[in-house]
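So, subunit A:
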Amino acid sequence: MLELRKVSTYYGNIQALHDIDLKVEEGEIITLIGANGAGKSTTLMSISGIVPPKRGEILFRGRPIHELSADRIVALGICQVPEGRHIFPDLTVAENLDMGAFLRRDRRGIARDLDYVYTLFPILRKRRNQPGGNLSGGEQQMLAISRALMARPRLLLLDEPSMGLAPLVTRQIFEIIRQINREQNTTIFLVEQNANLALKVADRGYVLETGRITIHDRAGALRANRDVQKAYLGI
Partner candidate 1 sequence: MDYFVELFFSGLTRGSIYALIALGYTMVYGIIGLINFAHGEIYMIGAFTALIVSTVLSIFGFPLPAIIILTALAAAIWASAYGYTVEKLAYRPLRNAPRLSPLISAIGMSMFLQNYVLLAQTPDFLPFPALIPDFDFMEPYAGFIGSSDMVILVTTTVIMILLTLLIKFTRTGKAMRATAQDRKMAMLVGINVDHVISVTFIIGSALAAIGGMLIASHIGQINFYIGFIAGIKAFTAAVLGGIGSIPGAVLGSFILGLTESFATGYVSSDYEDVFAFSLLVLILIFRPSGLLGKATIEKV
Partner candidate 2 sequence: MNLSAKLTVFFAAAILALTMAIPAMAGNDTIKIGVAGAHSGDLASYGLPTVKAAELVAADINAAGGINGKKVELLVEDDVCKPEVATNTATKLVSEGVNVVIGHICSGATKAALPIYRDANVIVMSPSATNPALTQSGDYPNFYRTIASDDAQARTEVDFAINGLGAKKIAVIHDKGDYGKGLAEFARKFIDESGKAKVVLFEGITPGAVDYSAIVQKIKRSGADAVIFGGYHPEASKIVTQMRKKRMKTVFISDDGVKDDTFIKVAGKYAEGVYATGPADVTANPVTREYREKYKKAYGDEPGAFFDNAVAAALALTNAIAKAGSTDPAAIARVLHTEDVATPFGMIHFDEHGDATGVGFTMYVVKDGKYVQVR
């Protein structure tokens, strides 16, 4: 479904990604794990077109997208929940969700999806008229995921959904991620520092170190890998 071929991305003169090769198949959950500053978020930003790669190609369903602008990429069905959630602070919860469906014109479909996310996260329905900036961290994460779902993505990019959340909330969110993957058949690309948790929900995983992919394998195999265990799983 998504394929990165020798992608290299720069911030000014600093190279953040070195020849990344990566593949995501339809319907699976893959995860990218790595330390702080390894380039995980940059990978997602490159896919979304916010920081376009300088070299290499990104293909989505066989079509090159690395030269498209960010809004065109969203239109193709790639949605990102960025790190830090980026809720529009002055818009209400309902308006935030509405922004998620910015590119859609089918009112009925939007209403249906709104219902769907409200059933996923009932708390959002309760808070729908509050400004997004007033929500707690966990609620904001739920809102961010819901907002992305409102675009009916085929591929959902999740950047550090567990960051700054209590373990209980984190578990709940990961539960929902799996549920979305199952119910909506949404492909999920999960970037996570909490490798333990990520590898539990994912089908496959990649390990990123200082801008280079060092290992990739089935999630189970990765969890069994000694190096991965030592470096990322704290075993």
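With respect to how the candidates were assembled, all candidates are chains of the complex that A comes from, given by their letters.
Heads up, the rule we're going with is that a residue touches a chain if its C-beta (ideal position, glycine included) is under 8 Å from a C-beta of that chain, and two chains touch if they have at least 3 such contacts; residues count from 1.
Since the structure is predicted, the reported quantities are computational estimates derived from the model, not experimental observations.
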> Touching subunit A in this complex is which of the candidates 1 or 2?
Replying inline: 1
> Once bound in the complex, which stretches of subunit A touch candidate 1?
Replying inline: 48-50, 69-71, 74-75, 79-80, 82, 86-91, 95, 98-100, 102-103, 147, 151
